[in-house]
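Dropping the structure in here first, questions after.
Every protein chain but one is kept in place in this view of the complex.
Chain IDs A and B follow the sequence of writing; residue 1 opens each chain.
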Amino acid sequence: MNSLWFVYMGFAAVLLFVGIYCLLTMKNLIKLFIGVEIVSKAVSLVLAATGFARQNILVAQALVVTYIVIEVSLVATALAIIINIYRHTNSLDVRKIAKLKG
Amino acid sequence: MILQIALLAGLVLFSAAAVLFKDLIRSAVCLAVASLLLGIIFFRMGAPYAGAFEISVVAGLITVLFILTIALTRVGGDVKESKISSLAFPLFFVIFLAIDFFVMKSIVTKISSLPGTPETGSFGEVLWNRRTLDLVGQIAIIFAGVFSVLALFRKREHK
Partner (left out) sequence: MIFLFIALPLVVAGILPLVGKISRKVLPDVFANGVLLFLLVNAAVAGRKLIAGGPIVQQLIWMGEPVNIKVALDGFSLFMLFAVSLVGLCASLFSIDYMKHYGAKANYYALFLIMIAGMNGLVLVTDLFDIYLFLEVAAIASYALVAYGLEHDELEASFKYLMLSVIASSFVLVGIAVLFGMTGSLSFEGVARGLQAVDGKAVVGLCSALFIMGFGLKAALVPFHAWLPDAHPSAPAPISAMLSGLLIKVSGIYALTRIFFHVFGLTPALSGVLMWLAAVSIVAAAFLALGQNDMKRMLAYSSISQVGYIVLGIGLGTPLGIAGGLFHLFGHAAAKGLLFLNSGSVQLATGTRKLDEMGGLAKRMPWTAATNLVGSLSIAGVPPFVGFWSKLIIIMALVQAKQWTLAAIAVLASVLTLWYYLLIQRKAFFGKLNEKWDAVKEAPFWMTVSTVILALVCVAAGLFFSWMISSWIQPATDALASGVQSVLGSLGL
């Protein structure tokens, strides 16, 4: 087990923190999604680093590639929803679109 | 190793910049640079295919999608973010950084693990022969994404 694993995991945790901070405090829909993208980067870093630490980098690469394909589909769908929300309310403010309650 | 840590630090800093910038285009560009750095990190880890995918798809395609969306949603005016969250960020960041590496070093080095078997074959062989079901899944994901976008942008007869 490579002893550098903790370095990569440490940085991935910081990236996770940055991403989740963005999700908690930002109000712009697109900014919120940038937060999700940062969390995705953190997760792909964790996958690759784990594979690297185990000298199993080929399997980890396959996982990262598949994960990136998932991410692309997700981004396409989410941005389509965001554009549709903009068409309805002419604003990207998450506070303005929050009507459902209870 | 030093270069790797510098790249990782750059990755974190550019991601933080993407969060803090008010202008959306600058945020998207910072995100693209962060992806680029992540791609180089992958390459130096011995994962060239992951690095290539990361740079071409995430730093390329996803950034283009973001810029497209930002352009399409520009006219409505900017969204006011709270200033406090941007100012408080460095404080929380430094606190987290301090706790994080301390905790990680103590936890992660204690994780016991099975010794690994040496890897055989090439990347292509691993992806196509050993993880073949992933490819079926990838096809399904691409279908899902394509049909989702088609459904969400379809022509609406009523208004």
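Assume contacts are C-beta pairs under 8 Å (C-beta built on N, C-alpha and C of every residue); 3 or more make two chains touch, one makes a residue touch a chain.
Just so it is clear, the model here is predicted, and its values are computed rather than measured.
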Note = Missing-chain contact among B:L13, B:A52, B:L65 or B:A144 belongs to B:A144
Ask   = Which residue among A:V18, A:I34 or A:L74 touches the omitted chain?
value = A:L74
Absent-chain contact - pick from A:V18, A:I34, A:A53 or A:I68 = A:A53
Residues in chain B touching the chain absent from view = 111-114, 116-117, 129-130, 132-134, 136-141, 143-145, 147-148, 150-152, 154-158
Remark   = Logged for chain A, residues touching the omitted partner chain are 1, 5, 20, 23, 29, 32, 36, 39-40, 42-43, 46-47, 50-51, 53-54, 56, 59-60, 63, 66-67, 70, 73-74, 77-78, 80-82, 84-85, 88-89, 97-100, 102
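Methods note: only the chains that are shown with their structure count from here on.
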Distance between chain centroids, defined by C-alpha means - chain A, chain B (Å) = 6
Query = Contact residues on chain B for chain A in the complex?
reply = 1, 5, 8-9, 11-12, 15-16, 18-19, 24, 27-28, 31, 34-35, 38, 41-42, 45-47, 49-50, 53-54, 57-58, 61-62, 65-66, 68-70, 72-73, 75-77, 79-82, 85, 89, 92-93, 96-97, 100-101, 104-105, 107-109, 111, 113, 115-116, 118-119, 121-123, 126-127, 130-131, 134, 137-138, 141-142, 144-145, 148-149, 152-153
Message = Taking the touch rule as given, give the residues of chain A at its contact with chain B in the complex, in rising order.
response = 1, 3-11, 13-15, 17-19, 21-22, 25-28, 30-31, 34-35, 37-38, 41, 44-45, 48-49, 51-52, 54-66, 68-77, 79-84, 86, 90-93
